[in-house]
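One structure coming up, written as structure tokens, with questions to follow.
All protein chains but one are shown at their positions in the complex.
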Amino acid sequence: MGNYQYTIWILILPFAAFLFTGILSGKLKPSFTAAISIGAIGIATVLSYFAAIQYFFLNASESYTAIEAASFTWYRLSDTLVIDMGILIDSISVMMLVVITTVSLMVHIYSTGYMKGDDGYARYFTFLSLFSFAMLGLVLATNLIQIYVFWELVGLSSYLLIGHYYQKPSAVAAAKKAFIVTRFADLGFLIGILMLSYYTGTFSFSEITDPNGPLITQTIGGVFLGLSTLTWAMILVFMGGAGKSAMFPFHIWLPDAMEGPTPISALIHAATMVVAGVFLVARMFTVYSLAAPEALEVIAFIGAFTSLFAALIAITQTDIKKILAYSTISQIGYMMMALGVSGYSGEAGLGFTASMFHLFTHAFFKALLFLGAGSIIHAVHSNEMKDMGNLRKHLPATHITFLIATLAISGIPPFSGFFSKDEILAAAYASNKLYFAVEYLVAGLTAFYMFRLYFKVFWGKERTYENIQESPASMTIPLWILAFGTLFAGFLPFSHLVTTDGIPFDTHFHWNIALPSVGIALAGIFIAAALYKKESARSQKIAASLGAFYSVTKEKFYVDEIYIFITKKIIFNLISMPVVWFDRHIVDGFMNLTGNTTVALSFRIRKFQSGNIHQYALVFLTGILIATLFYLFYYPN
Amino acid sequence: MIEDIPLSHILIVSTLIFFIGVYGFLTRKNMITMLISVELVLNAVNINFVAINRYLYPERLEGHFFALFVIGIAAAEAAVAIAIFINLYRNIRSIDVDEVTEMKY
Amino acid sequence: MSFSEIFLMRNELLLVTAVLVILIADLSFDADKRKQFYYFSIFLVFIVTVSGLFPAKSGLLFGGMYQTGPLQAMMKNILNFSTLIILLQSWGWFSHVNQQKRIGEFMILLLSTLIGMGYMISSGHFLMFYLGLELATIPLAALAAYDYYNSKSAEAGIKLILLAAFSSGIILFGISLIYAITGTMYFEGAGQLIDGSTLSVLGLVLIFTGLSFKISLVPFHLWAADVYEGSPIALTSYLSVVSKGSAVFILLIVLNTVFASLNDIWDPLIYIIIIITITVGNLFAIRQRNIKRFLAFSSIAQAGFIMLGVINNSAFGVATVVYFMLVYMFSNLAAFGVVSAISAETGKESIDDYKGFYGTNPKLSLVMMLAMFSLAGIPPIAGFFGKFFLFTAAAEKGYYILVLIAVLNTIISLYYYLLIIKTMFIEKSDTPIPFFKSNLPMKISLVICVLGMVITGFTSGVFDYMVEMSDQLFSDMY
Amino acid sequence: MLTYNLNILLLVPIMTLAGIVLVKDTRNARIVTAIGMSVQLLLVFVLLYMYMAERNAGNIDEVLFYQDFTWYESLNIRYSIGVDGIAVGLIVLTGIVVFAGVFASWLMKDLVKEFFFWLILLVTGVFGFFISLDLFIMFMFFELAVIPMYLLIGIWGTGPKEYSAMKLTLMLMGASAILLVGILGIYFNSAPDGGALTFNILEISKVNIPIDAQRFFFPMVFVGFGVISALFPFHTWSPDGHASAPTAVSMLHAGVLMKLGGYGVLKVAIYLLPDAASEMATFFLIFVTIGVIYGALSAVMQRDLKYINAYSSVSHVGLILFGLLMLTKTALNGAVLQMISHGLITALFFGLIGMIYGRTHTRMVSEMSGLLKVMPFLSVAYVIAGLASLGMPGLSGFVAELPIFVGAFSHPEPFYRVITVIAISSIVVAAVYILRVIAKMLMEKVKEEANNKLTDAKWYEKISVISLLLFIVAIGLVPFWLSEMIMTSLEPIIRRLN
Partner (left out) sequence: MGSALVLIFAIMSVTSRKLLRAAIYLLFVLIGVAIFYLVLDYMFLAAVQIVVYMGGIVVLFIFSILLTSHLSEKLQVVKPLEFIIAALVSLIGAGVALSVISTHTFKPVVADSPEITVFEIGTQLLSYGKYGYVLPFEVISVLLLAAMIAAIVIAKREKKPES
């Protein structure tokens, strides 16, 4: 145990930076805005590292326990249900702190070069601070509502940053899409939270995820469609995670989100925000593992499926950022699958550890890839691979760092990706051979498409470039730092740090799995080299021979079209339009009808008032007669 | 003499006159004839009052006096009504009720 | 009967005196001093009105033929006051050349109907009731036909007198039946002897319908619109406020004395009549383009609302009716005042002519708006309180459905009142009624009405006093 | 000890009214109004402060600053006023919204005096409604608040204003008519064990109205108040009315007037008729839930900004009724918060729409684009309003909707949870229609040539916008003070429900 009070500043600083630069936007010099943001995240980074060292290495005890470093009541919903805002320090949150602050700081620095001269320079940094704050708040959350709050804020900053080039229609559309898709997924998350709170009467992780707590030890709730209510709740929670982490079928927003500035893609859509779903599942892992194993199976399935699915699409894409986006989806699928196959405690929890490990390493190499891509785009002013070729001459620093990251993601030792991927494969192998087979294939596909990208961009034919030059130091330094991380992150003893129950365990190296996986990765690399190292027609031939399959994957399995069909055709045209029609014509029509009928009736009965005295007298008399007859029959005394 | 005629007989007659008057009021087009019908109605009522007074409550003359006043009022009413008829006649040269339907609906 | 007791009748006596003084004065004011004569007459009415403000005692005169009490006095005050206001509003009409000479006769006839109403309200005997009723009707017919170059006016007079004669025939028939059963025409005696036989029910129906004619309840209302439209405006407002009010009050007295023991029988009758009266009145009012005719139907609907207080058949109900009459007087007379000002100035009586009226005559249109809101029952204007108490009265008896129907009908009425406001405030016209200055009496009357509409609701004392008086009346009389 | 005289909340508007009548030229009319409403806003905050101070001092009375004068003795109608936390919250809302509204209509051109007169009269009614504890005066103020609407829309509105004004007025007054019957019913059942009948809410809350009477009158009171809260299927006045109304009126109407309904449902229907409320909640919930979803779905297809916002109000105000009908403390708390939050948000929306309309002269989303570039202040404010409306944490919408859902979900009946899930899905639809507008109207390039020359907000518009924004953020970030204030005041109602 120790005093982690200072961690509160990790949250406060970016938030203060956001508020300060946000409120005074337009009044500050853009460079000053950037300086404030960088300063804030820089201090936060230092504090995060300090916290990590304190937590992992200055910790006296054998196991890592969760510590509530700070907590105050933000909002009282009822006498028992209270929403706290606080800081939860445990192994995964500390690990995430390191990841987020590091990548974020790098991206901040990188951006000063990348975004130079942009109209929205100040705005960009303001929102970056907001994102950092939200993401840090998310991982430090002590309870479900807090995580939901920051979850939404993360989504918001993602929306704002994707839409940074708001005058570009495609960016606007992408931002909207990202928001709405994740929002829809969050609906499930929210309902899941409500269900959990209904059964437990609390939002707090410390109570919900307590392995000896009531939620896990006692069966609660009824059974619905063959699964317990708790399982349903956990599946719904996962739905939120799937939305943020772009799991099938919610993945569609992520490739479009590449419309944002590239550093944003690196930070939000590669390293940090998109793994929030993985983090969420990890955060709730105790419950999943001990009380809702069926939900875990769902997670494993979705994860495995997505990783294959996205990898297949990635092969055929031509936009470098899209390729990276699909690769991100695929890699997150890996992590999800790993969580899904994981057991609880000790060696059985390898999948969990592996997933976190992969998350950690992935953050470094994927951020590096994106920033490298950013560097390329910065130089070439295009996203399309057809505009690139033989860039290794022009962009040497970018080339080297990019290659390191590509090797890492392909799982080539000794780069970090190799270690984490190996653990995942081992976990899958131990649990489900089918998943192992799928992931094994995906490893090969990954190596293939990444090297396809690499070769097409850095080798291949020289194109005509306009005054092309290597990016400024502000951009290359972060690349080198991240490359350094990519190189050495794999050597961290993760199973000693991050485990399901906080108790470290020893892993041994799975040679039987590692060697074949390296083998298939190399195979992928060789195929890619053969096809793309030199410009040739072979790739087109293969594509043509695959025919329909090629075009289906190139069109991303038409998932977007299905979505558009469902929203435009079904929800808008078949539900909303009729609702509007119903409202205008039936409901409002009824109100108007009442009025019109009254007026029409008024016109109808005007003959009653004919102006003729005879008739008046007749009506008079009839009135009397009716009254009298009424009494004669009803009061016959 | 009242031994010979039962009360109900008189009441029946008066009621019939009343409704004859009503019928006249409903069917006559000339205003003066309508007024005549009203006089029939009033007379019918008067018969009622007087007969009831005489047969049932002879000790007090309430019905009798009532009838007396009704006659007086009938006269006043007729006078004013006829004055208005004449005025109308000067305006539209007719005292037919079907002609006075300028205001309706 | 002592000399002092005769002062219980001071309202009627003063009115008779006033009539006689006007009769004489009419001869002594020359043709060029008609305005002085007009003011003189108003002054007389004013004196009568003020005299009514002195505390009134209750008592019986002439062996019970005449009965009075604070509530009756209050009702008479309302009627006197209304008459005063109506006369104040009439100068515009009087000042026309062909009317000038006949101010005297007009005043005499109007005041004599007021005498009739006074006697009617105070009657304790069917004969007095009948005489009062006739005195309150026959001169009115003449007044309706007063504008004798206008065939509409004559038509109004004819419709009024013929149908009134017919309805009084019906009332008389009813009275004769009651007489046959009870053998007495004093309300008190008749009330004790009434037996609930079919004959008495028939008598009740006939008397009730005869009075309904006066109050213009549907289906006995058909004369009202035509007569209101054809009559001079002064008389229209008089009919809709004074004449109607007195009839309602005597209906209350008759129902609660003579037919008190039959209230289970007359409740359903009133119940149904309320519904059809309000509905039909509203439905007809929606479509009217002539403002007088419009107000006629609106006042028919209002009569239906008044009956909500009658159906309560207790002291509280009586108080709500009297209170509503007071409020209704202010509101309706404010409306009629504006209409008559415009009519006298421009001769326009169609609602369409009121387009853009706010642009040219903001003050008058504001008065009109207040009147419309008051009639519709919009707070904080007095009409709201009046209606609310009437609803309370009906609800007290448990007639919630009836109240519901009535309040839903207020929406229809709100609709057409808003139409008037819309015409004045929102719609534009190329030829709006030009700006004009109202004459002094008109201004005074409108100020009084507006003050009345605004203040009456807030000063709870008025209503509380009425409830108290009404309780007293019930404990004294019944 | 210093006590707060609530009458001052009525006095200031009335004096403002007098001031408006007395001043000669139109410029001064708006200055008088602005001063009056600023003073009012200040007083509202004094009230808030004193209320909290009093509560912190340990005063646990059900209402504070209670005053009671007999008015109509014969009917036991009393002028009783007092506030609890709920009322204070809504009074604060009203103060802010009207303050913002006055500044938003600074440039009102024709018949300025009249406009402000009617506007302030309406406000007087609203303040009166929130402080009253007697059903009679409550009803009186209710109608007083509704009726100026007719003229405000009819004279100063746009589009089919006469039709809209008439529809709105008639439907709302129709509702109040039904309500009247309900109130009379409560009154005549207010002393089932004998004793004096009363309109006083506090006194009625101490007796148990016979269950038959409750069953009969609850629907009337609920529907009566519900219509002004756009209860399905009686909501159709709302889109037309809001669309036609001038800016300040839309702000006040959607922002404050629609809340009268919710407040009434809570303080009259639920508080005084708790048994029937429990029995009939399920039935009415069906309509309310339809309204929530239905409003949201309708908003998606609208093209006119005001219609979008009006339907969105139908949906969001539906959530108020939804929370109220759940009858759990958390949900009630959320419902009250939603009243305040939605009031601020929708007022901001309508204010902004008015300001944008004043520049572009169109409210059609398709006829505008890229406004963020030309009017950044208004656009950013619009985005924030949108985010608040779709329930973004950190803004008031979230802290209001969350307790509704949590409270609704904690209901023991499974049906309620199912219906809650349906209602929650409206927030996704909300995201769709809000983001659609933001994307189309504010972002992308300016397509219309003329729009390039438009100016951003003027100082008075900034005052209006910022005052609203400030509270949206304040409540969103620190909901604690407000929710605690409401929560304590919900205690008596909860006790009645059990």
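For reference, chains read A, B, C and D in written order, and residue numbers begin at 1 within each chain.
Note that a contact is a pair of C-beta atoms (placed from the backbone, for glycine too) under 8 Å apart; a residue touches a chain by one contact, two chains touch by 3 or more.
For clarity, every value in this text was computed on a predicted model and none was experimentally measured.
Engineer: Counting contacts across the entire complex, name the shown chains the missing chain touches.
Structural biologist: Taking every chain of the complex into account, the missing one touches A, B, C.
Engineer: For the chain left out of this view, which of C:Ala180, C:Val227, C:Ala382 or C:Ile433 touches it?
Structural biologist: The single option touching the absent chain is C:Ala180.
Engineer: Which one touches the absent chain: C:Ala56, C:Leu135, C:Val321 or C:Ile421?
Structural biologist: Residue touching the chain left out of view: C:Leu135.
Engineer: Touching the missing chain, which residues of subunit C?
Structural biologist: 1, 16, 19, 61-66, 97-98, 102, 105, 108-109, 112-113, 115-116, 119, 127-128, 131-132, 134-135, 138-139, 141-143, 145-146, 148-149, 157, 177, 180, 183, 186, 197-199, 202
Engineer: Quickly run down the residues of subunit A that touch the omitted chain.
Structural biologist: 614, 618, 621-622, 624-625, 628-629, 632
Engineer: Could you please point out the subunit B residues that touch the chain left off the display?
Structural biologist: Spelled out for subunit B, the touching residues are 1-3, 5, 7-13, 15-24, 26-30, 32-33, 35-37, 39-40, 43, 46-47, 50-51, 54-62, 64-65, 67-69, 71-80, 82-87, 89-90, 95-96.
Everything that follows uses one rule, which is that only the chains that are shown with their structure count from here on.
Engineer: Count the touching C-beta pairs: is A-B or C-D ahead?
Structural biologist: C-D
Engineer: Determine the centre-to-centre distance between subunit A and subunit C, using the mean Cα coordinates as centres, and give it in whole Å.
Structural biologist: Taking the average C-alpha coordinate of subunit A and of subunit C, the gap between them is 77 Å.
Engineer: Measure off the straight-line distance from the CA centroid of subunit B to the CA centroid of subunit C, and report it in whole Å.
Structural biologist: Using C-alpha averages as centres, the distance is 27 Å.
Engineer: Quick check: what residues of subunit A touch more than one other chain, meaning two or more?
Structural biologist: 595, 606, 609, 611, 613, 617
Engineer: So which stretches of subunit B touch two or more other chains?
Structural biologist: If we look for residues of subunit B contacting two or more partner chains, we find 25, 34, 97, 100, 102-105.
Engineer: Going by the contact rule at the top, pick out the subunit C residues touching subunit A in the complex.
Structural biologist: Listed in rising order, the residues are 158-159, 162-163, 166-167, 170, 196-198, 201-202, 205-206, 209, 213, 219-220, 222-223, 225-226, 265, 268-269, 280, 283-284, 286-287, 412, 415.
Engineer: In the complex of these two chains, what residues of subunit D are touching subunit C?
Structural biologist: Against subunit C, the touching part of subunit D is residues 71-75, 77, 136, 140-141, 143-144, 147, 150-151, 154-155, 161-162, 166, 169-170, 173-174, 177-178, 180-181, 184-185, 187-188, 216, 220.
Engineer: Which of the residues in subunit A come into contact with subunit D in the complex?
Structural biologist: Of all residues in subunit A, those touching subunit D are 26, 73-79, 81, 145, 148-150, 152-153, 156, 163, 166-169, 172-173, 175-176, 179-180, 183-184, 187, 190-191, 194-195, 197-198, 571-572, 575-577, 579-580, 583, 587-588, 590-592, 595.
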